[in-house]
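Supplied in structure tokens, the structure appears directly below.
Yeah, one chain of the complex is gone here, protein chain that is, but the others are all in their spots.
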Amino acid sequence: MTSSNDSLRNEPIPWDIFHEMRENNLSRWPTGAGVDLDAAVECHQRLPKQKRMAQVIRFAYEHHRTLTQPRGGFGTLGMHLELLRTLQDEGLADLLPTTTDSYTRNERFGEAERGMQESEQAGRSMLNGLPVVNLGVTECAKIVDSVDRPLIVLSGTTMPRLTAEITLAAGFSGYLGSGIAYTASYTKDTSIEQGIRNYQYLDRLVTLYGQRGVEIHRRQPSFLTGTLIPPAIAIAVAILDCLLAVTQGVTHYGLELGQCLCPVQDVAAIRACEELCQEYLTMFGFHNIFTPITSLHWMGAWPHDEAQAMALIVYGGFIAAAAGAVSVTTKSTHEAIGIPTKEANAAGLRATKAGIQLGASLALQGLRDVVDEIDLIKREVRDIVDKTLEMGDGDVCQGVLRACRAGVLDVPWSPNREIQSRVLPARELGGAIRMLDFGNVPIRREIQQFHQEQLQKRATAMGTPLSIDMAIQDVYGISEPLTALPNTLIELGQIG
Amino acid sequence: MTSSNDSLRNEPIPWDIFHEMRENNLSRWPTGAGVDLDAAVECHQRLPKQKRMAQVIRFAYEHHRTLTQPRGGFGTLGMHLELLRTLQDEGLADLLPTTTDSYTRNERFGEAERGMQESEQAGRSMLNGLPVVNLGVTECAKIVDSVDRPLIVLSGTTMPRLTAEITLAAGFSGYLGSGIAYTASYTKDTSIEQGIRNYQYLDRLVTLYGQRGVEIHRRQPSFLTGTLIPPAIAIAVAILDCLLAVTQGVTHYGLELGQCLCPVQDVAAIRACEELCQEYLTMFGFHNIFTPITSLHWMGAWPHDEAQAMALIVYGGFIAAAAGAVSVTTKSTHEAIGIPTKEANAAGLRATKAGIQLGASLALQGLRDVVDEIDLIKREVRDIVDKTLEMGDGDVCQGVLRACRAGVLDVPWSPNREIQSRVLPARELGGAIRMLDFGNVPIRREIQQFHQEQLQKRATAMGTPLSIDMAIQDVYGISEPLTALPNTLIELGQIG
Amino acid sequence: MSSWTIVTGVIGSDTHIVGNRIIAIALEQAGFRVVSLGALTPAEEFIKAAVETAADAILVSSLYGQGELDCRGFRDMCIEAGLNDILLYVGGNLVVGKHDWSSVERQFLEMGFNRAYPPGTKPSDFIPQLVQDLETRDKLLGRD
Partner (left out) sequence: MSSWTIVTGVIGSDTHIVGNRIIAIALEQAGFRVVSLGALTPAEEFIKAAVETAADAILVSSLYGQGELDCRGFRDMCIEAGLNDILLYVGGNLVVGKHDWSSVERQFLEMGFNRAYPPGTKPSDFIPQLVQDLETRDKLLGRD
């Protein structure tokens, strides 16, 4: 590993150093020894086309399809395989996930081992995902063998290095995660610098596969903390993470965006993200980088009422299709409570698919409100990204580190100490997420004023002051029971 | 009753004749004696505002709200009250229904009586609705007393005369049904003429209430047979029914439209319907007629998969709100199987409400595709209505009768002998409903060609000929399991 | 295929004509002689039509939920009218509400129907069975 004394730069890791780093990495847990690159490449080349995520996503993109992909991982291989088969057969998932457990994410493999054993004994999953490193390459390859869909690793962590080695070697063809986004949303003490270093490794590894003819679908999770993330912030982070990844040699880099549940803003965010990302890639001299967008079901707090939850699910498919997202990542009616049963997970997938079917013929880009919102988002994103790049003095990595420290790159509700989390979002009357407090986010004054005005309109309508209380209220907003909505009949009853 | 020898004309029933008709009508079943107009007017005047449907709908319209209304009726008063309380308390319905059973709809009150008794004995509903005439005014008034919402009578029939007398006297403040629409969709041997006569009675009765200061929410059901009804046909019938009603003195006349499940067409239909209706009313010299639109959850065959059905439910709320409908009439995940339990019905309501909340901020009128579709629908409707009026030689009723006979006014899949049912609808690729066969519907040639071209594109894409088989396939389309959708991965697998 | 005659219709006060009409189209395409009574058909009319046309089978549709009331005594009425060997099928949404199909099926078989079909049945799901049942019956009656 490059010693952390060297200051972090946005440059490809030299291959000789990388090979050393790999050796080190693989020796950290016994299963690392099972990784063999030649065998891995062969394994990928044996996969039929419909099990290669990169190809499937490209095909869907070209044919204007919106694919479905659930989340899911259970604590033992047996339970996990049963889950995936249900998601495939009952849920009709196009892409299949393997969510790792939180011990694995934090590379606490000892605890993961114990959790797996206890799950085995208890006959129910005590882990919130599958401990893939403990399983090792051969066992993980059974997952790929057992299903007829491409598999993506979902492991929200800043420490993907061993997990990625094992799963890619086993034939997984998609990998979610990135240095800025995940460090900001999943850790407290990990430095952004360390997070970026770890993902430089992952992206270099994916490039190694690429050089051997195996294209992996890499993907960035701009949902961040999932808690009322304004599109501009999500997209700014996505673009910066993307610039880091392509520098390592990645050419196929999907971008995820959490839905805001405001149709105009959701469509606008998806369109703006794809366009801006390509714009910055071109500016940096990167051409032919494929950056499709994945839309995510609402990432904030969910309602307990399952009928109400279904509305978010269906909406998620509908709007993803209407916005031209290449895939949508689904949740279930159990979201508010706990990890869903396989049946609930499958039902969420089917409802999403039906939503996609209904939204597919609706092209919303042309709508005036959407055009305006795209324009707004683009100006906001450019303000953030340009300032960040400027602070880097020619190096994107340094720009990011300095921008985080300065609160220029800021994430609402982040647990990480290096993130200021001063920016405070709230919703305007129409539902769009605006910023109540910009912290140090360098968005031009007139836009800041526009946000304030919009939020003030709502405060006035509600007869409350603009305050953090409104922002906190909005954290709960979508999860509130329908009985909390304004009731037309009661209003009428109260009048005169 | 006016003898059916007099040829039917679109004129208000003279009050003296009407009073005679009422006496006759009320004497047809013992409970008719319980109707007393003075008491009825008093009963309505005692209702709090939020229980008067006309006021509630006007309020919602002015405040751009979309209300929810379920369907529902069980065979005994006890079961029915329990149902309504669940729909109000668990379903948060804004408007409450009372669906009558099919014997009542056909005025087979003897059979209805038996069905009610057997339901009582069996402890489950053997009737598909509540036999309100058998119950009579006092019992029906208990319904109004037991809930805190306005009540509408849902009785798909050409014979509303006694049912209306009983329920309006009991304090119901909304009444669905119309002479052309219901005759075309609910009967085989009843003549359109007779159907119109019966609804002239109902509308005159509502006018009588109006003259006493009691505004009733009358509503027209242009969903017709619910089976792939092209918007132009639904709207043409709605306008003609509306002209008949306002001639009797009705001033508050809602129009229902079944959803096509093509977002662009659904929004366009709602907008076009409201605008065209006002246009024709003005042309006939009627001003200040209030004609809000109610959007209906898909009226054709539903899928068995409850997750998939949820998508139609949520979509229904979302699109109704986005189109600015004043209310949406809901279905449940049990739709494909049978009359829903009260819990399933309530869940359908809540999912709809959540869908409305998500769609409320999306104003789709301005979308180019929607603007074009509105324009198309308007030209189609004018072709049908203008021809119908022309055939009437100055009398709308005669125009309607002649137009039906000539197939100018035609309804797909109608059971009625007087309706040609030659028009045969099918879906284009984007989902919009077009006409495969226009029969004698007098829509101008270039539009007919456009429909043909659109359908031909689909036939070409599917590699099948344009034929009745495609139209039949589309009757099942929405109800097909999701496994029947084209599968992107399988397609990819088959390539190369 | 011998040209069997089939009577179809929707029983009682039931107006749901679409599925029934599609069945009639499919039967005709399959070579049957179809006597299509349409919606809102009283039990008596089915039997009258079957007698008049010497029908081989009656296909009763009931969608609106009141089928269990409308179909009572249907077999007895057939026998009274001298239709001893007629095949009786029923299909649709036969009862009010969502019920376990096997109990609904049992109920209609006990009422004297030869076969009952659940919601969602398509013509292709039952026509082969109908042909087989007719062939079996013809053989038994020595009519082949």
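Per-chain numbering from 1; labels A, B and C assigned in written order.
Basically, a residue touches a chain if its C-beta (ideal position, glycine included) is under 8 Å from a C-beta of that chain, and two chains touch if they have at least 3 such contacts.
Remember, it's a predicted structure, so these values are computed and weren't measured experimentally.
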I'd like to know which visible chains would be in contact with the absent chain if the whole complex were considered. A
Where A:Ser125, A:Thr163 or A:Gln265 are the choices, the one touching the absent chain is A:Ser125
Looking at the whole complex, which of A:Asp6, A:Glu62 or A:Asp189 touches the chain that is not displayed? A:Asp189
In the whole complex, not just what's shown, which of A:Arg9, A:Arg28, A:Arg85 or A:Arg108 touches the removed chain? A:Arg108
Out of A:His334, A:Lys387 or A:Arg402, which is the one that touches the chain we can't see? A:His334
Interface with the unshown chain - residue positions in chain A: 75, 101-103, 105-106, 108, 111, 114-115, 118, 124-128, 156, 185-189, 225, 227, 301, 304, 334, 336-341, 344, 413-415, 468, 472, 475-476, 479
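To be clear about the criterion, only the chains that are shown with their structure count from here on.
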With chains as vertices and touches as edges, which is it: line, ring, star, complete or other? line
Using only alpha carbons, which chain's centroid is the nearest to the whole structure's centroid? B
So which chain is farthest from chain B, going by the mean of the CA atoms in each chain? A
Calculate how many whole Å lie between the centre of chain A and the centre of chain C, each centre taken as the average of the chain's C-alpha atoms. 56
Where the centres are mean C-alpha positions, what is the separation of chain B from chain C, in Å? 30
Using the touch definition from the top, which residues of chain C touch two or more other chains? none
Can you list every residue of chain B that touches 2 or more other chains, as numbers and ranges? none
